[in-house]
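Here you go, one structure.
On to chain A.
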Amino acid sequence: MGREAILKSIKQNKPALLPLHEINLEAFSEEVNLLDTFKSNVELVGGTIQELKKNENLTTEINKRYPKAKKIVGNSQTSDIGTIPISKETEPHQLENIDLAIIKGEFGVAENGAIWISEQDFPIRVLPFITNDLVIVLEKENLCLHLHDAYKKIAGRERSFGLFISGPSKTADIEQCLVIGAQGAMSLTVVLI
Partner candidate 1 sequence: MSHSEKAAVFNKNEAKVNWHDKALWYVREKRDNAAHGVKGWEYLRELASGIKANVLSNLDDYLIEFEANALANGIKVHWASSAEEHNQIVSKILEDKKAKKVVKSKSMLTEECHLNPYLENKGIEVVDTDLGEYIVQIAKESPSHIVLPAIHKTKEEVDELFQEHLGTTPSNGNPEYLTNEARKHLRKKFLQADAAITGVNFAIAETGGIVVCTNEGNADMGSHSAPVHIACMGIEKIIPKEEHLGIFLRLLARSATGQPITTYSSHFNKPTEGREMHIVIVDNGRTEQLSREDFRASLHCIRCGACMNTCPIYRRSGGHSYDATIPGPIGSILSPGKDLTKHSSLPFASTLCGSCSNVCPVKINIHEQLYSWRQIITKDVKQPLVKKTILKIAGVVLSNRTLYNIGGKSARFMLKYAPRFMVYSKLNAWGKARELPEVKNQNFDDWYKEKRKNNG
Partner candidate 2 sequence: MKVGLFIPCYINQLYPQVAIATLELLEKLNVDVYYPSTQTCCGQPLGNSGYEEDSKGACQLFVENFKEYDFIVGPSGSCIYHIKKHFDILEQTPEVVKVRENAYELCEFIVKILGKTEVGASFPYKVGLHKSCHGLRGLNLGSCSERMEPHYSTEEDLLNNVKGLELVKLNREDECCGFGGTFSVFEEAVSVKMGKDKIKDHLDSGVEVITGADHSCLMHLEGLINRDNKPLRVMHIAEILNKTL
């Protein structure tokens, strides 16, 4: 019922077709050091950067950073640190008390410190949100300047669920005071490899 009425009303009321303009991406190009810009923006949005040195081991470094974490969801792609196995069948509430999750990031966006992660990188959608602390492992080479480039990179993906994640969850809903750790993860560490 609603559908036809709405479409009809739009047809009657819309203006004559207006063109969709070309986007001149040149206008947004900038000569910046992608890695430096990315790092400073991750920190700006409340995240922490850890650059893994050649001789450092990912698991050891994560353990050092989160010594108290017991219930850890890892991921074979990133490290063998996981203590809780999960699969597509895991129910969200089983993850209620997860201390730490480690997820592989696909690429980072320099202009805003965001990292693209997608369902292909974590079997349960709620994982990056429900975990108390979140670590994203990202290859240094995988950075782009801005969101225009980012959408080019993900244009051909398998579309189910994915997101840009920029820092830990936060709110400023009480008197504009910024509080890190709202409903999602309390902290975000980006490990650059």
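Behind the choice of candidates: all candidates are chains of the complex that A comes from, given by their letters.
One rule holds for everything that comes next: contacts are C-beta pairs under 8 Å (C-beta built on N, C-alpha and C of every residue); 3 or more make two chains touch, one makes a residue touch a chain; residues count from 1.
From a predicted model like this one, the values you see are computed outputs, not experimental measurements.
Shown alone here is chain A; of the other chains of the complex, listed as 1 or 2, the one that touches it is 1. On chain A, the positions that touch candidate 1 within their shared complex are 1-3, 5-7, 9-21, 23-24, 27-28, 30, 41, 44-45, 88, 92-93, 96, 109, 111-114, 124-126, 128-130, 146-148, 150-152, 155, 159-177, 179, 181-185.
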